[in-house]
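Note that one protein chain of the assembly has been removed; the remaining protein chains are unaltered in position.
This part shows chain A:
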Amino acid sequence: QGGEEKEWMLNPTLHGREFFVKRAHALPSRIKAMLSGPGQFAENEINEVNFRDIPSHALSKVCRCFTYEVRSASSSTEIPVFLVAAAVARELLMAANSLDC
């Protein structure tokens, strides 16, 4: 409903920062559930998923993870390890738990 599926998805954070990622890269189950159904969620209507409880620097890392996961899944060769700084590891783990990924 509302026309064709949009390619890009918007993730606003509490501090006004915005992140655009491809919908195809947003594989985590919580986002996927928001965007697919069953039932119509507001996020699917406006193509925007709010993560007010995730800091912007952690969400930035999460968005990079999305792309990395897609790339690693589709790559037949080994790709470099995704490094996470210790300072952001805790918040990243919390975000991962929140996103169920």
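Note that a contact is a pair of C-beta atoms (placed from the backbone, for glycine too) under 8 Å apart; a residue touches a chain by one contact, two chains touch by 3 or more; residues count from 1.
Keep in mind that, in the parts below, contacts and distances are computed from a predicted model.
Candidate names were "Glutamyl-tRNA(Gln) amidotransferase subunit C, mitochondrial", "Importin subunit alpha-1", "Elongin-B" or "Calcium and integrin-binding family member 3", and the UniProt protein name of the unshown chain is "Elongin-B". The chain not displayed touches chain A at residues 7-8, 16-22, 25, 60, 63-64, 66-68, 70-72, 79-83.
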